[in-house]
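Yeah, one chain of the complex is gone here, protein chain that is, but the others are all in their spots.
Up next, subunit A:
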């Protein structure tokens, strides 16, 4: 079922959780709502589900406006972060719940209900556990039961609220792959909320990046990563270096450099920030755009060598990342001077980023912003 969200506003007390959200979801899509906490992603999911009601706007399932309809009339499967399984029921009874509460006329016979529940148990690869109680299952198993329970009502739409948030890293990764293949198998239109950009990028067809109750960008994994629409998106999706600069038409100068970067687009004249990821700064002998920096420290974390360097022209601390054993990554020594070429970058007018960040301050960005990017 295709879903259209139109001009949704929702506030809690004085706090605007959603201000003017529009979103179109095609039938069968797998969509991630991604954003930091407080960005409104969960509220949007709950509004679509019918667990919250918007002050303004429409929620269209096909052409039917559901905005004022309660959740039980919407037939959506909702999976909670903490599973919300009924503890006093067996796994089978949990899954069968949605069928058993139907009105007598619509309720299938008990044998059919049980058969359907078993079928779903097979689908989530938990056959044999039907007599267990939720307390006797692991976290990953509980979440799969919750999913089977949601699928039992043959939902028009499947909604998952941080479905893997309460699980440990390894289980989370397995479940993620499994959910992807399940989606391909069943084809339910699915929206899930996450604060983990890796999860969103790996799992979703399209990613919706939210910030302060608004959508910053909607796009495929490649689009949002390669062509971030705003500094927020760029920053949120990974580690970031911000180089202050100045734009004059097509030419952009990194502060302290005379040689411009020539770009395809015309920028409004004035101060800009050049956003570049640590992995997109490559060691080179020269070339534009680029600059010299002195290596301060290096640290290997698994397959990646992280390196901190100080730009010669500005004194700004720059973060670098190289694949270990890569041809480009000779053994960097502290104190060594290197030339860094910008392999891939985005340019945004200054002041478009988050307030509080002062890109002219050479030591900005790296600490807290980086953490936010990783942890969400």
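Following the convention adopted for this analysis, contacts are C-beta pairs under 8 Å (C-beta built on N, C-alpha and C of every residue); 3 or more make two chains touch, one makes a residue touch a chain; residues count from 1.
One rule holds in what follows: contacts and distances are computed from a predicted model.
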Worksheet item: For the chain that is missing from this picture, which UniProt protein name fits: "Acyl dehydratase", "Sulfate transport system permease protein CysT", "ABC transporter" or "Cytochrome oxidase subunit III"?
Response: "Sulfate transport system permease protein CysT"
Worksheet, complete the sentence: Contacting the left-out chain: of A:87, A:227 or A:250, that is A:87
Worksheet item: Which is it among A:61, A:78 or A:188 that touches the chain not included here?
Response: A:78
Item to complete: Kindly state which of the options A:1, A:153 or A:284 is in contact with the chain not pictured.
Response: A:153
Worksheet item: For subunit A, which residues reach the chain that was dropped from this view?
Response: 49-51, 70-72, 75-78, 80, 82, 84-88, 97-98, 101-102, 133-136, 146, 149-150, 152-153
